[in-house]
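Just one protein chain is left out here, and the rest sit where they should.
Take a look at chain A:
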């Protein structure tokens, strides 16, 4: 009886409530997005099913203690890499390319699975393991050990990043980079290294973008035409007539015309393609206006805040690093996805976590949440002990 009560207390109800809010938002948005009559099936029911599966994944994830994840991290990482390599060489009958990218396994009757969604989590675990192991092995921090840690982090990140860019899937690739960057930040590497490295990377990125804008002929041979088109249609969607340019214009019109209060549920007027998946935010922006859209962003912020709290409370540094990785991943997803619908960033095909329709993405995120649940669930036991020790 007491144990049961304990279990109930140990369960992260706040996180569960946040996820429930996401479910509600997701169902409202998808149910409205599909009313253009453009799709055959009913995505609302399917999304409910996916959330059900997600709950199951969380339940399974909670069976393992964070320490077990730490032990399993390299195995999972290796497994993820193996799957990505296998996907690369898999015949098209089970890995049919979509939009020119070979990122999905086709499983008869179930649908498609995107291994890179899971690889992100495995990478977070592996990087967390690298950092915590490093700090255990090198008690004395010198510039050399710090460089070595940075090197290890980069080496761990490169294989999955390479495999994903091979697909090619720039969006997920950027997520991988964001995860790595976020974890480098929290890994404790000294500012003396982080500041120069990040500045160099950011200036190179900015330089590339500027060159693409002002001297496209310099880079045309290195960068594929469709990537250039992506940049141009982002900067000037009205005159650059491409699918993405048009998509951006309609998305802006949808969100913009929602104004402060929105047009109301199901009262949208603009047709934006990919509306139930990558452009789900345009539904929220159009129907619920600035207020609705801000609330959704606040829910995400609430999630991040909660994750930070979990990370700060965690008694094992590994747990904190995992949380940081998940924060980096989720933040990048939200910022990139919402940003692209309002012309803050170029369009890349990344879904809005928990809201966009899609099995793989939701499974991956739910797995991440499952680990957080697990951290929180097994946390209190240690907390008592730490408390007593303190």
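Note that contacts are C-beta pairs under 8 Å (C-beta built on N, C-alpha and C of every residue); 3 or more make two chains touch, one makes a residue touch a chain; residues count from 1.
The criterion applied here is as follows: contacts and distances are computed from a predicted model.
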Problem set entry | Options "serine-type D-Ala-D-Ala carboxypeptidase", "3-methyl-2-oxobutanoate dehydrogenase (2-methylpropanoyl-transferring)", "Bifunctional ligase/repressor BirA" or "RNA polymerase sigma-70 factor (ECF subfamily)": UniProt name of the undisplayed chain | "serine-type D-Ala-D-Ala carboxypeptidase"
Problem set entry | Residue among A:95, A:127 or A:186 touching the omitted chain | A:186
Problem set entry | Among A:126, A:255 or A:322, residue touching the chain not depicted | A:255
For this session: Go through chain A and note every residue touching the omitted chain.
Result: 135-136, 139, 182, 185-188, 252-260, 269-270, 285, 289-290, 293-294, 297, 300-301, 304-305, 308, 311-312, 315, 317, 320, 324, 327-328, 331, 334-335, 338-339, 342-344, 389
